[in-house]
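There's a structure below that I have some questions on.
With one protein chain held back, the other chains of the complex are shown just where they sit.
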Amino acid sequence: MTVDRDDVVAWIRAFADEVSARKEELTALDSAIGDADHGINMDRGMQAVVAKLEGAPDGDIGALLKTVGMTLVSTVGGAGGPLYGTLFLQLGAATAGKQEITLQDWTAALRAAVQGVQARGKAELQDKTMIDALLPAVDALDAAVADEASFAEGLKRSAEAAHEGMLATIPLVARKGRASYLGERSAGHQDPGATSSHLLLDLAARTWGDA
Amino acid sequence: MTVDRDDVVAWIRAFADEVSARKEELTALDSAIGDADHGINMDRGMQAVVAKLEGAPDGDIGALLKTVGMTLVSTVGGAGGPLYGTLFLQLGAATAGKQEITLQDWTAALRAAVQGVQARGKAELQDKTMIDALLPAVDALDAAVADEASFAEGLKRSAEAAHEGMLATIPLVARKGRASYLGERSAGHQDPGATSSHLLLDLAARTWGDA
Amino acid sequence: MKKLINDPADVVREALQGLEAAHADLIKVTYDPYTVVRADAPVQGKVALVSGGGSGHEPMHGGFVGMGMLDAACPGEVFTSPTPDQMEAATKAVDGGAGVVHIVKNYTGDVMNFEMAAELCRSEGAEVEAVVVDDDVAVQDSLYTAGRRGVGTTVLLEKIAGAAAEEKRPLKEVAQIARDVNAMGRSMGMALTSCTVPAAGKPTFEIGDDEMEIGVGIHGEPGRERRAFAPVHEIVEMMAGPIVEDLPFSKGDEVLAFVNGMGGTPLIELYVVYNELNAFLKGRGVTISRNLIGSYITSLEMAGCSITLLKLNDELTKLWDAPVKTAGLRWGV
Partner (left out) sequence: MKKLINDPADVVREALQGLEAAHADLIKVTYDPYTVVRADAPVQGKVALVSGGGSGHEPMHGGFVGMGMLDAACPGEVFTSPTPDQMEAATKAVDGGAGVVHIVKNYTGDVMNFEMAAELCRSEGAEVEAVVVDDDVAVQDSLYTAGRRGVGTTVLLEKIAGAAAEEKRPLKEVAQIARDVNAMGRSMGMALTSCTVPAAGKPTFEIGDDEMEIGVGIHGEPGRERRAFAPVHEIVEMMAGPIVEDLPFSKGDEVLAFVNGMGGTPLIELYVVYNELNAFLKGRGVTISRNLIGSYITSLEMAGCSITLLKLNDELTKLWDAPVKTAGLRWGV
C-alpha cells in the first residue's frame, strides 16, 4: 500500500481546508500565550500553497513538497513560516524523485523533516512547541515500521502520538518561542504550533487512511 | 432692609459651597452640549475666591465684588471666566464705596452687570446662555422695585424668574458658545451656564432672605 | 478612567514640568501663571507670536514654541481656555518691540479671554494684533452662531506665520499671512471613541461599538452626526467631501494635506487615511504638494482623525518649507 502524488495533494488541500476552518481556534490559542496570529499566518500560507498547486506542473512528490515548503517560507512569516517551511522542504528533499511512497519512506522523510525543524528552531521535547507533537509521532512511526504495521495503522498511531504530545504541552512552561517570555504564566495553555502540527498528521491519517 | 458686606461674603461663600456640591451636575450638563468642564471651572474659580476672601482686608462691598471678579477672570478660564468675571467686576463698579445696599442698589448693579456680560459675550435672550437666566431676573427685580416690594420679595421673584429662564433654555437651539456648534442637536438640554447663574441668584434670595 | 497620571488636578502642571525638563534648550516654562516661552525670548525686532488654549491637545501649543514657530504658548486647564493674565505675561515676555500676534482659536472662551488680555496689553502700550482661526467645516449655518471652531489649520498657521515672523516681516504683514492661511485652510474631524477629561473622570460622550461621530470637535464636542461605523474609504469621503465643497478647489490646485490623529489612533491608520485622501484628491485633479501626517492637535486619548487641506501658493509653500525647531515640529536645522 502506497501514497502517490494525488494522495499528497489531497492531504495538502485537506490541511489547508482544516486550517481555514480552525483559523480562529489556532489564533485564540496564540493570543493566550503568543501574539494572536498563528491561525491567520498558517491560513494565509496554506491558501497561497493551494493557489500554487493549481498551476503546478506534474512532477514527483519531492518536487511537490519542496514547492509547498518554498511557498510557506515566503508567505507565512513569523516562527511558523521558517518552521513549517523547513518541515516541507525537508520532506521534499527526502522524497525527491519519488512518484509514490511507502510507510518506510514516510517515516524516514518525517524523521529528517523534524530534525530540520529542530536544527532551525533549536527546540527540544518539552519546550512547549510543535516539536512536542512531531517527535512522538515520528517515534510512533518507527515503532509501526518495526511491527510491520500497515501504512494506515502507522499513520493512525502517529496521529495519536501527536495528539497526546499536543495535549502534553498544556501543563508545560514554554522554553522556546514567544510563549517563553511568559515564564510560569505560559503553563495551562495548549501550544498553537503543536496543535497545527497535530492537525497536519491527523489529516495524513484521515486522507491516506485507506492507503 | 439692607445687605451689608458680611451678607455679601456669606452669599459668595454659599455660592462656592453650592458649586462644589453641584460640580458633577454642572459638568454633566456641559458634557451633553459642551466640553464637560463648566462645573470644574466654576468650582476651581470659586475655591480661589474663597481663599482670596480669607486674607482680604475689610473694605466696601464694591471692592469686595471687584476682588471676586478679578479672581474669577484669572482662575476660571473658558467662557465662564470672562463672563462671571465681568459680572462681578461690574457688580463691584456699581456698588463702589458702599457699605450696604438696598433693593434699588442691587437691581441697578445687577442690571449693569448683565449688560456687561452681554457686551462681552454678545448674547441675546434665547441664545441658550446664562443670559436667559440673568435678564429675566433683572426684569423681575425692576418690577419688584416698581411694586415697592421688600428686598426679600424682590430676591424671591428674581430667583423664580431665573429658574424659569433656566428651564426655558431646554428646548432652545444654542446660538452662542460651544453648544451652538451642535445646531439642532443642542435642543433638549438645559444650559449649564444658565443653571449656574440661577444658582447664584437663588442663593442671594436664600442668604439675604431675611434682609 | 485609566491614564498615565497622578492626581487629575496636577496633570497640566506635571506635563509642563516634563516639557521643561525635556526641552530646556528650546523653551522656558513659568508656572504662575502658566506660560511656555521661547528660550531666547524676546527676540529683538522680530514680531512675536503668542498662542494658547486649553491643554489636552499636545503637542499644540507648547510643543510648537521655538525658532520658526511660536514665541509663547499659554496652556489652560484641560480643554479650558487660558486666562488673560497668562496671555498678558506671555505677551510681555516675548515682545521684542516689533509687535505681538495673538493666534486665537475661535471658541467663545478663547476669544473673550484673549480680548481681555489684548485690552490689558494695549492699555500698557503693547502693539497686539489678534488673528482668529475658524476652519472647521463641520459647523454649519455658522452665521447666527459663535461661528466655526478653530482646529487643524491652527498648526499650519502657526508654522507659516512663524516663518514669516522669523524673516523679520512687519506686524501687519505677519498678521495678514496668518489670516490668509486661515482663509485658505479647511478641516473636518471624526471620532471612533470619546475622550475623558481627567477632572471629569468619565467619557465626555457615549458611543457604541458600531458607531462613529462625524464632525467631532477637538474637545469631544458632538459633531455633525452620529453614523454607523464605515470603512475608511467612506469616512475620508465624508470628511474631504465637505472640505473641498466649502473651499472650492479647482483642478490643478496644489494643497498641503494634513492628516491628524486625535490622540488614540496609531500612525498605521493615519497612513491608510492618507492613502485614501490622496486617491480622493487625485480624482478631483487636486495635487498634494506638501503633507503632514501624525498626531499634532489631539483631543486627549480620543480615537479618530481629522483632515485639513490648505490651498498653497508659492509664498505659503516657501514659508512652510522654512526651518523650524520646536519639540513638535522640526526640520531644516
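Labels A, B and C are assigned to the chains in the order they are written; within every chain, residues are numbered from 1.
Definition applied: a residue touches a chain if its C-beta (ideal position, glycine included) is under 8 Å from a C-beta of that chain, and two chains touch if they have at least 3 such contacts.
Just so it is clear, the model here is predicted, and its values are computed rather than measured.
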**Request:** From the touch rule at the top of the page, work out which displayed chains the omitted chain touches.
**Result:** A, C
**Request:** Determine which one of C:22, C:39 or C:183 touches the chain that has been left out.
**Result:** C:22
**Asked** In the complete assembly, which of C:68, C:220 or C:264 touches the absent chain?
**Response** C:264
**Asked** If the missing chain were put back, which residues of subunit C would it touch?
**Response** 2-7, 11, 14-19, 21-22, 55-56, 58-59, 63, 192-193, 209-210, 212, 229, 231-233, 235, 263-276, 278, 288, 291, 293, 295, 298, 300-301, 303-305, 330-333
**Asked** At which residues does subunit A meet the chain that is not included here?
**Response** 27, 31, 33-37, 40-41, 44, 73-83, 120-121, 174-178, 180-183, 185
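One rule holds for everything that comes next: only the chains that are shown with their structure count from here on.
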**Asked** For the protein chains shown, what form does their contact graph take: line, ring, star, complete or other?
**Response** other
**Prompt:** How many Å are there between the centre of subunit A and the centre of subunit B, using C-alpha atoms for each centre?
**Reply:** 76
**Complete:** Rounded to the nearest Å, the gap separating the Cα centres of subunit B and subunit C is 32
**Fill in**
Cα centre of subunit A to Cα centre of subunit C, whole Å, reads 55
